[in-house]
Structures are given as C-alpha cells and as structure tokens.
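As you look at this complex, bear in mind that one protein chain is not there, while each of the others sits in place.
Read from first to last, the chains carry the letters A, B and C; within each, the first residue is number 1.
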Amino acid sequence: MPGNTFGQIFRLTTWGESHGIAIGGIVDGVPPGLPLTAECIQADLNRRKPGNHALTSLRLEKDEIEILSGVFEGKTLGTPIAFMVQNEGHHSNDYDGLKSVYRPGHGDYAYQQKYGHRDHRGGGRASARETIARVVGGAIGKVVLRSLFGEAVKVKAAIIQIGPHKITKMDWKEVNQNAFSCPDKDITQKWEQYLTHIKDQGKSAGAFIEVHATGFPAGLGEPVFDKLSADLAKGLMSINAVKAVEIGDGFACVEAQTSYDEMALENGSPDFKSNHAGGILAGISTGQPIVCRIAVKPTTSTLQPRQTITTNLKETTLSVTGRHDPCVAIRAIPIVEAMVSLVLTDHALRWRGQCGDFSGV
Amino acid sequence: MPGNTFGQIFRLTTWGESHGIAIGGIVDGVPPGLPLTAECIQADLNRRKPGNHALTSLRLEKDEIEILSGVFEGKTLGTPIAFMVQNEGHHSNDYDGLKSVYRPGHGDYAYQQKYGHRDHRGGGRASARETIARVVGGAIGKVVLRSLFGEAVKVKAAIIQIGPHKITKMDWKEVNQNAFSCPDKDITQKWEQYLTHIKDQGKSAGAFIEVHATGFPAGLGEPVFDKLSADLAKGLMSINAVKAVEIGDGFACVEAQTSYDEMALENGSPDFKSNHAGGILAGISTGQPIVCRIAVKPTTSTLQPRQTITTNLKETTLSVTGRHDPCVAIRAIPIVEAMVSLVLTDHALRWRGQCGDFSGV
Amino acid sequence: MPGNTFGQIFRLTTWGESHGIAIGGIVDGVPPGLPLTAECIQADLNRRKPGNHALTSLRLEKDEIEILSGVFEGKTLGTPIAFMVQNEGHHSNDYDGLKSVYRPGHGDYAYQQKYGHRDHRGGGRASARETIARVVGGAIGKVVLRSLFGEAVKVKAAIIQIGPHKITKMDWKEVNQNAFSCPDKDITQKWEQYLTHIKDQGKSAGAFIEVHATGFPAGLGEPVFDKLSADLAKGLMSINAVKAVEIGDGFACVEAQTSYDEMALENGSPDFKSNHAGGILAGISTGQPIVCRIAVKPTTSTLQPRQTITTNLKETTLSVTGRHDPCVAIRAIPIVEAMVSLVLTDHALRWRGQCGDFSGV
Partner (left out) sequence: MPGNTFGQIFRLTTWGESHGIAIGGIVDGVPPGLPLTAECIQADLNRRKPGNHALTSLRLEKDEIEILSGVFEGKTLGTPIAFMVQNEGHHSNDYDGLKSVYRPGHGDYAYQQKYGHRDHRGGGRASARETIARVVGGAIGKVVLRSLFGEAVKVKAAIIQIGPHKITKMDWKEVNQNAFSCPDKDITQKWEQYLTHIKDQGKSAGAFIEVHATGFPAGLGEPVFDKLSADLAKGLMSINAVKAVEIGDGFACVEAQTSYDEMALENGSPDFKSNHAGGILAGISTGQPIVCRIAVKPTTSTLQPRQTITTNLKETTLSVTGRHDPCVAIRAIPIVEAMVSLVLTDHALRWRGQCGDFSGV
C-alpha cells in the first residue's frame, strides 16, 4: 500500500500539502455508536497550533476541523470519518526563492529525487503541517480507547530535556501548567532562557520527549513483526524531526547487567516490581505503563547561512529569513500522543478481532 | 493483517515455535528470473547459528535450509518461495518445569494474557529461533537488491559497544575477522574478558549495534507513515531484545544546536558534507550511507534466582539452569542485516511500482 | 483493513453519506509527473450525473469535483490526491418517514444489524451516490494507464440487454450516440418504450452490461488469489445493484464441450483464434481484449407498495413516492468502466513493482 496510511484495522490516511487548499484525512474502521463531536477533536488541535507560545512559529491559522462524513446525530456510524482543516494564512509567494534550491536538512532533495516533481512551497507534503491529520486521528483513537478500556486510560507526553537541560523530577500534574509540557516546574525558566539565547544566535535546540500510556491491559501487540514496541517505534519515528525511539530503559540497557522485572502478587493480582521493560515484553503489553522516549532534532531552518546546491546543480548559500520555532518539540507533544493512541487503538481492535472481547481483562 | 508478515510488496511471513517441528516462512513478491540457491542463503544462516562462539548458547542445530517452492532450475519463478529449517537437538522435556511459571523478562505472561494458551517450551513463538526465517528473507532480499542496484550495495552490521566498553575506531574490514563482529580489534579482548566475567557471575550484558546500508540511491521511502526511517525503526525494534533504535545522530541530536548536513557538488554531482541525518531526510533516502544504531538488552535468562509468580497465581522463585548467551547481540548481527535488507527491498519495489525504473538513478 | 479502500498499490479510499456534506476520496500511489486537471475528471463525472436522461432520477446536482491535494502546476506529485464533490440539492427531510422503517431490497436492515446506528437519509453510505468517488478514481486510473501503455488503451462499457430485450449487434461506435450506451441503435427505441411502460406500472428493469478493456499487454494479474479475473469480479460485484459477473464466455461455458482458444502466429506474433477466455488465462491477461459482463438488478425503490417491518419490530406497508430510475444500469456505465480501470491500474503498478518495466511488452 502507499505510504500515507497508518494502522491495519483502525486506519488513518492523510493528505495535503502545506500550501495547498487544506490538510485532511480519513479514519476508517471506527467502531459505531461512539459519541464524537468536532469540539472534542478541536481541543487537541488547539494544543498543536502555532502561536500558542512566544517561542513557536507564528504562522497564524485557525486550524478549525470540519468533519465531512461518518458521524450522524453526534455518534460515529462505523463508516469512514473524513475531515479537513483549511490552509489559511499562508503566503505561497514567500517560497518562490526556494523553488530552485534544496534546503539542507529538509526533504527537498530527497523528494525531488524520488518523484521528479515537488511542491516546494513550505515543504509541500513533507511539512509538519501534515501532522494536523495525525492529531485528529489520535483524538478519535482516544474516544475508542476510552470506550474499550474505561475513562481511566491515558496517553500523555512531556518534554524531559531541551538541549543539555534535563528535568530532575517527573510530576505529570505540572505538564499542563506550563507552555513547555514540562513535568518539572523548576526547569522551565532555564529552558526559556536557553531557547531565547539559542534563537537569538540563529540556532535551534533538540529535545527529548517521554510518553506514557497507562490503564491498558496486558495483551496488546501482534508478534512477531507487529509487536507493540515495533509499531510504536514506527509511529513515533514517522513524526517529522524524530531521530530515535526507545522503549522502557532503552539505550540505558546497554550498560545494565540484567534486564528483567521481577513479578509478585499485589492484592492477589500479578504485579511487577519494576518497569525496565517499559510495559512491553516479547512485543506484547504487560499491563504496566507503556513508556517510550523519542529524540527530536533541532529545527533545521534557522537564520544561519549554509551551503547548498540549486536544482540545476550549482553551489549556493542559503539564508532563511522569517520566524521559526527554536525547538519543534514543544508543538510535537499532541502529535506524539496521537501516534501512540493510533497504535494502541489499532492493536486493541486487532486483538478483539482475533481473540474476542478482552476476556482476560 | 496478522502480525507475522513483514513488508508490503516484498513480503516475508514467518511461522514456527521454538520446539515445534520446524521454523519456516514464505517470501512472496520476489522478482522472477534471479539466481537463487540454498547455498547462498545457508551462508547467512550459518553466521546466525548457535555454537559458533564459546560465548554463545550451545543448542546444537544444523539449521539447514530446505527451499520448498518458488525456485526452478536455479532461478526464482516470481511465485512464493517457501522454506523451512527443521528443529533438532531440542529437549522439550527440559522445559516441563516452566509450564506453570512465568519467567520474568520473557514473554510468558504477556502471551498467556493475550492468547490464554501458549507453547511454554523454550518460549514457543517468542523464541529468538524464529529469527532464522528473517535471515532467510534477508538473504533473498540481498539477491534482489544486487539485481536492482548492482553488486556494490551492502548492508553490514557491527557491534560497537558491549556493556560499558565502546569501540574507539570503526574499521569495517575488521568486522569479519573476529567472533564479535567488532570493527575495533583492540577492544575484542576486553569484551571477551568482560563477558566471561559477567557470565561467571550469572549476569549478562547489553550491547550497541550499528548497521550501514551503502550503495543505495536517493529516493527510497514512502512518506508520510512508511518513511524509510519509520520502517527501519519498526523492523529493527521487532527483533527480540531490541529496546531502542536511532537513525543518524539519533539521541545525540538532542544536545546539538543545529541538525543539517550542508550540500555541495562533488565531480558535478550532489554531495553532502556530513551525514548527521543518517542518509534519510523527510523519510526518504538521500543517497548517503543509511546509518542506524540499536540497543540490545542483556539476556534475560541468567543463573541468578529471581522472584516471579506461577500461572495459578502463587509467588515463587525461579532459577534458570543450563547454558545461555551472556550477550545476545553477538548472534543478532545477521538478523539486523536481514531486517534492513527486507526494508530496503520492499521499498525499492514499492518505489519502482509507483514511479518506474529508478530513472533518476 | 476496513472496507472502504480498493487496490493494493494504486489505491482508492472513499467516504461520504448520501445526505452528508460531500462525497469524496483519496487516490494514493499515483505515479508522479502525470498531467491531471479537474476538467478531465469532470468529463467522466458528467456521464454519471443524474438528470442526463428522461429515464434517470432527477436529483439535481452539479457534481463538481474539487481536487484538494496531490496535484501541483497541473501535474501529479506522487502524493495522495484528495478530492470531494459537494452534496447539494438534497432534501434530508424527505427521508424522515424512513427513519424507523426498513426499505425492502435496500441495505437499511443489514446496516442497522451490523452497526446498530445508521444514517437513514437516502441510504447514507449505501447510496449509489458513493460511486461518484469511484468515477474519479477511475478517471485518474485512465491517465496512469495511458502513460504506461499508450493512448490506444481503452476501457469501455455498454448495455447489451434491458429486461428481456437483448442487442443483436455490437457496434462500439454507437455507444456514445445514444442515452442508453447501447451498441445497437436498432434496439434503443424498444428499450425506451419498455422502460417507459415499466415505469408507468411502478416497476423497474434489470440489465446486462458488457465491458471491454483493450490495448493491454499480456501479464496483468497476480495469481493465485489476486487473479485479474478475481479482482475484476470483486470490483464489479462491489458496485450497487450488481448481482452477477462473468469473464469471457462466462455462464455459457457450462454447456460448451471444450473451452480453449487455439493459438497461432499473426505477422510473427502470438495470436489467438478466438477469445472464449475473455482475455484472461490462469488469472493473467493474455493480450486479447479483456471481456466482462455484469447483471444489474432492477431498481429496488419503485412505486409499488410492499410489506416490511419497522425498526421497533412492527409489520407495516411501505410505498415509496417520488422519482426513481426505472433502470439503474444507464447511469452505471461510467462506474463500471471506473472499477475496471482501477483494477487494471493497480495490477499494472503491482506488476511493474515486482517484475520491472513491462520488458516483455
């Protein structure tokens, strides 16, 4: 299948170029009879919107979702849910200068080599604006997950490091209290200073994001290739600017000398005494919190001039002007949550299809 | 689709439990008319075999491939290539003691919760023995890749860190010269001592593996979900014991303050002045070497006693006896290469399907 | 995967309910660089539009296509082509009376049993209005097919029987000359009289449609399940009101006593002396014209009162008022062509993906 579809039986297909008419998608395989309104999706979209923060890019968009099908009288029909978000506030002419040059660190050259023809305006299909559709898909996924596993299920992400500055405590209650989705309120000021400084220098910063999915039963994941860990890795790595993914202890396990979590009983039920595995063993969830971490690279487009080539193969120097996020991770939080929700929803329905109604739960 | 299939149009499906009759698979979508013999596959299988090394597990298997279909007069027919490798040398009774207990760090509990019924012998389907079929698929993939892009294409992996001991130089010529697939001959003795020591203590070691795919053109990868990076992340994370994947600079990009590779001309052709991106931009290959790194956790089963529970929910202590690898990464090298080959082959054929015969190459 | 997607690597996904905001879809996997405009698609849509004919239903719609993505500067980008057609001219209130009753012969009861919740207005998702999106997909497919196999390729359908009245000659040049897509101009008056008579009686008529795909090379089709014949059967049977499909001689072969087409050379090239097989052997095209025939059932909704039940399980009698087509086959012609084009395009790209650039052609 072509590459714009994610999921097997709960499935998002997205479309749209950055400076086309709109960004949109289809979510197919949604269970029928679930309550769904534009408002509950809009809330997640608003978290992703640019302009929420002094340090995010200033393209002004309303990013207002239109649901085009699949919902009737406030409930899902079980038919495909199509949606779109108009592109406004864009100035395609701003990009005329980029028509014949490859921006280093962007997909310009790769797209040209692959397709021989590309929409150069704002990155076209490679723009992070495409992730609008992922956030919508993830919001619908969350409705499904709550219907299956109860209101307690949660998928939540936080930034845990910006540049060299790591958090020193993990307080999820703080995450919604600051513009950085930071779980350590003591570090936010340092991040703000760092990013302001970086931005003034025409540079940008990478970041580390952690995501937890809690309240899910043991049993999600389809070995041997569609392991829960493997599909999470794919979903997260498919987000723009992500360069690394780890599950549980991740890279730290290289230097550990054992790797297991002992088991015991807690009020008569199976329990684990630690969670090095990040809630996944042999590719199947264990009932513990599912824990992933991803590395986001520094924004590529900054004010620094850089060497590159033109489409007709001449060397040149490129300076990007205008406003850009010094750290794209800030706006990535709802996107990360969305990808994890999409994976979990698809795996929940796949499990139910093969094995029935979570009888072990 | 169920989870035992990998790839879209070049596609491997695997089957088999550790202590069943055999391990096998089907590779479908193979281009017709390519030379293929059991011998060229057997060479890769032999690299994976246990017993190659004093520090790997000693289950003695011939691991001899039988090709059952899809090849006629030494050439691929374009029809499905089925194959299998008999399971010999296994002693199912060795595992009777594990029937009613969940081994911590293994998939026992997760499988039981998912399916309600499992083959407890040697991990059943969750056993690393399943990776035999991946090595076969990867070997067939390499034949296809060479037919498409020439004999120069290479997919090669090396261990770059075991426990706390990192290599200090990267000499690919060394990799085949030692039993550790190590590119730094000066560190192999330290690794050997470390693993022997670890093993004597009843512990195990994690490792870091790096894989390079070279000689591939720009254009491989299917945005926005089936990015080359995303599919590599999935393929690699689906390997037993892998807990993290990075592309290019990976986690190091968090602390970097810029992230791009400048472009220039080299003999009139587009060239990059660095490879922070690991050969992939916006999910599409750039023509540079494709670079991934993965973290492999320490072997779970060691001699140390550990707390766990039984299938009928009683607490117990489990001691594994017998022989196990102190570091599973050593045998993982051909498996890592296989997964990368499978991803690249599938993407090459998908690209050709949509865009034609690599005309830009 | 959910059921609203057709094709493997050239792939149409459709969405939309009859009386929702719009009908639309996404075509993914389109080769890049092909000329594409709304106009060339609109031409096919216009052929499908109601109101073209005194004997077709009178819902007045402009059915104007909007292309939302995937096309830039008049050429395909290789990214998903999203499109939609607004629903206008519908009067949802007309359907209030149908909210709590199951129309016999329609999908009302089946949808309710499957999903527990349905859009009763005009059939919702089960409406033939959904086929708008198929016609768009087929029009894009034809652009691809011409780029691959030359301008000579043709997919053309004709009605060959309405009620008991069969054509007696097959003149493809006539098909565009009359409102019935009839290849026998001598029978059109009889059809018109028959349909007028039938309609006056509050009845409807079935029909037989034949479709030919010509100019295609030998080699299309993916045994053993995705045979060209099998995928054509699926695509055609998925059209509303179709109840039977045959390939080549089809049902007539039951009474034949042999079934083959002898081969010979024609100007030195392989040739067949007949085409009982309908251009497909063992599921693969032979280079001869690909010939299918389908049976379309009489329109279900007619003026005749009929017995049925209500959603709260009471018996009742239902009389449909308003205007309906006495024979839906008339408007089905471009839909039939579209489904055949979609199948052929997908198979052409699949073949190219696996086997390369039609080198045998």
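Following the convention adopted for this analysis, contacts are C-beta pairs under 8 Å (C-beta built on N, C-alpha and C of every residue); 3 or more make two chains touch, one makes a residue touch a chain.
Please read all numbers here as calculations on a predicted model, not as lab measurements.
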| message | With the missing chain put back, one of C:40, C:110 or C:170 would touch it. Which one? | response | C:110
| field | Selected residue (touches chain absent from view) among C:141, C:248 or C:334 | value | C:248
| field | Residues of chain C in contact with the chain not shown | value | 1-6, 8, 14, 102, 104-107, 109-111, 113-116, 123, 125-126, 130, 161, 163-164, 198, 201, 203-208, 217-227, 229-238, 240-251, 253-265, 268-270, 273, 277-278, 280-287, 295-300, 302, 304, 306-309, 313-315, 350-351, 354-355, 359-360
| note | Interface residues of chain A toward the undisplayed chain are 8-9, 29-32, 78-79, 223, 349-350, 352-357
| remark: The missing chain sits against chain B at residues 1-2, 4-5, 8-9, 11, 13-17, 20-22, 24, 26, 28-29, 32-33, 66, 68-70, 72, 75-82, 84, 114-119, 124-125
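Going forward, only the chains that are shown with their structure count from here on.
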| said: Among all chains, whose Cα centre is located farthest from the one for chain B? | reply: C
| field | Distance from the mean Cα position of chain C to that of chain A, given in whole angstrom | value | 39
| remark: Between chain B and chain C, the Cα-mean centres are separated in Å by 45
| Which chain A residues sit where two or more other chains touch them? | 1-2, 4-5, 8, 14, 114-116, 125
